[in-house]
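Only one protein chain is missing; all other protein chains are in place.
We just call them A and B in the order they show up, numbering each chain from 1.
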Amino acid sequence: MRRALQTLIVLFGITVIAFILVRVAPGNPAALMLPADATDEQLVAMEAFMGLDQPLIVQYFTYLGNLLQGNLGYSFTYRQDVTTLIAAALPMTAILGLAGMFLSLLVSIPLGMLAAVRRGTAWDTFAMIAALIGQSMSTVWLAVALVLVFAVQLGWLPTSGSGGIEYLILPAICVASQDYALTTRMLRSGMIGALGQDYIMAARARGVPKLRIYWHYAFKNAVLPLVTVVGSQIGMVLAGSLIIERIFNWPGIGLLMSNAIASRDLQLIQSILLISGFIYAVLNLFVDALYTVLDKRIAFA
Amino acid sequence: MNIAVPPRTAAAPVQTGRAFSAVRHKITSSKLFMIGAVGVFVIALICLLAPWIVAFDPEQGGLQSRLLPPQWFSEGLGGHVLGTDQLGRDVLSRVLVGGQYSLMIALTVVVGGMLIGIALGLIAGYFGGIADAIIMRVVDVMMSLPTLIVALCFVAVLGPSFQNVIIVLALTSWVLTARVVRGSTLAVRSTDYIAAARVMGAGGGRMMIREILPNVLPPILIMASQQIGVILLTEAGMSFLGMGIPAPTPSWGGMIAGGQAYIATAPWIVVAPGMALMLAVLAFNLLGDGVRDVLDPRSTN
Partner (left out) sequence: MSMQPIPTSKESSRMASAERSTEAALDPVLSIAGLNVTFATSSGLVEAVRGVDLTASKGEIVAIVGESGSGKSVTSRAILGLHPTNATVAGSIKLSGEELVGLNEERFNEVRGSRISMVFQEPSRALNPVFTIGSQMVDTIRIHRGVSRKEARDRAIEMLGLVGIPEPQERLGYYPHQLSGGQKQRVMIATAVSCDPELIIADEPTTALDVTVQAEILRLLRDLRDRLGTTILLITHNMGVVADIADRVVVMNQGRIVETAGTFELFAAPKDAYTRTLLSVVPQLQSVEAGGAETELVSTQEPAILKVSELTVRFSRGFGRGNFLAVDDVSFALGAGETLAIVGESGSGKSTVAKTIAGLQKPTLGTVRLHGVDPHGSNGRRARELRRGVGYIFQDPNGSLNPHHRVEASIGAPLSLERGHSSKQISNRIDELLDAVRLPRSIRTKYPHQLSGGQSQRVAIARALIRRPSLLIADEPTSALDVSVQAQVLTLLEELKDDLGFACLFITHDLAVASSFADTAVVMSKGRVVEHGPAVRVLGDPQAEYTKKLVAALPIADPVRQRARRKLIGVSSVSSR
């Protein structure tokens, strides 16, 4: 229960930051909502309407109240309320994210296992170099390069947009490239750590064949720490989506945010910040709960 | 704590810590470290000396010399070695000067972030109680919001500039250091040698600096080198989206953004900064791995 309480505090903190963000902006939020030739009375009326004449604390609680009712504000760029926009964009980012993570696991699990099992050999070096490149690669650069090669030069895949699965491939590869390095390394170090434990020696002493030791015994122990980073990986996906969705014109949260930033659409920016923070915090709670199911030694507090 | 940590096995290896002569030997024998260090040194030297060694003004271009392909060394260093961009500016000069800015940002942010993070992490880990709770909740909240998104939001709101980029990145990068330092401090705090110091009557400040800090520093140094790479990439992403180093000051991310449209006809505009970015991050990551190799060769990462 302590964890749930902590998460609640974190959620509150996020709302505070999101709230502060908008108030920190120079310029008058009311003015942004009106056309350029608005009169002063219209400005004052808008301010009253938006509650900007109230003390800060009252504004904050009004804001919280709105949140609880599902009202995330209004985007003047899209001329729609934010909730609808986010509800439409979130699933798209989710699809991209899942596709990317799936690709990443497809690559990193074999790489990580290979590196650990053939530790110190050329395979290990190969896997580590692959991970190093992945870590050093800028998504910006990779995305642009992929588009250049596969879409422009070879014409195999479309350059941007969404639709069928062929639109998903390049952006998913970009997402995967951000992520696989960490997973590979963690799996490798987790496996090496597990393989060095007494219980693996004991299993060998019982005549358990090597393959079973790797994939059944050591693997489960090595994978546990990976569960803990799932949270931060989601964070990376969200952050990376900004760039990737912009380059590939994928209609997800990232593109939304990117456009919002470009046009200084504060309410939209604020709400996306809020939502991403919320998702992350709640997800971490689930991850911690999941961890206690997998590793019975830890009790869920 | 946001992330549950499985209990560590109790056995402490007999060999802990390093004497300085051993460290010197390790440094020269670690290939990773040497390559990384050389790479970093070269890159840093070139970039930091950039304004003095470039042949052309990176911000001035002539329309008559637009989109010239790379001349390599056909006209010596006085010619457009890497070609010109869409506004006639020399690509090589822009890459070098842009590198200077990027490196300076990365170094400032990482050093500043480390200092804050070490201080707060030590306090949280050593004193525990309220200080720990508050600091950790702040860390949790900040970690829920992906760095890029927060940085973009604040820069969008405050306006892109060199200082704003540094400030906002420094404010978000201390959290990881703080968490790691806190974890290390907690682990060290339960050792016998700290208990011995307490029995002797060593007090808070002296304890933290003399006894705990040297044991907590190694993982931080490793992280620092990797963080530089991360910040370089983040800043590039920000500049790509227009929220980083403001035009016309050259920046790697900005160059890629600007060159995107010409990717089919003049790929060098994008390739040059992309490769530079990748090499720089690679060098720092190698250095980071090398540092880990030197300080903690037992580590399985």
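Just so we're on the same page, a contact is a pair of C-beta atoms (placed from the backbone, for glycine too) under 8 Å apart; a residue touches a chain by one contact, two chains touch by 3 or more.
Because the structure is a prediction, the values reported are computed rather than measured.
Participant: When the whole complex is taken into account, which chains on show are touched by the absent chain?
Facilitator: The undisplayed chain, in the complete complex, is in contact with A, B.
Participant: Which residue, B:Ala202, B:Ala247 or B:Met275, contacts the hidden chain when the whole complex is considered?
Facilitator: Of the candidates B:Ala202, B:Ala247 or B:Met275, B:Ala202 is in touch with the missing chain.
Participant: With respect to the chain omitted from the figure, which of A:Gly65, A:Pro91, A:Pro110 or A:Pro209 is a touching residue?
Facilitator: A:Pro209
Participant: Name every residue on chain A in touch with the hidden partner chain.
Facilitator: Answer for chain A: residues 1-2, 197-210, 212, 217, 220-221, 224, 294-297, 301 touch the chain left out.
Participant: For chain B, which residues touch the unseen chain?
Facilitator: For chain B, the residues touching the absent chain are 9, 12, 14-19, 191-193, 195-202, 206, 211, 214-215.
Here, only the chains that are shown with their structure count from here on.
Participant: List the residues on chain A that touch chain B in their complex, please.
Facilitator: Per the touch definition, chain A meets chain B at residues 6, 9-10, 13-14, 17, 21-22, 24-26, 132-133, 135-141, 144-145, 147-148, 152, 185, 188-189, 192-193, 196-197, 224-225, 228, 231-232, 235-236, 238-240, 242-243, 246-247, 257-258, 261-262, 264, 266, 269-270, 272-273, 276-278, 280-281, 284, 288, 291-292, 295, 297-298.
Participant: Quick check on the complex: what are the chain B residues that touch chain A?
Facilitator: 2-7, 9, 137-138, 140-141, 143-150, 152-154, 156-159, 226, 229, 233, 236-237, 240-243, 253, 256, 260, 263-264, 267, 270-271, 273-274, 277-278, 281-282, 285-286, 289, 299-301
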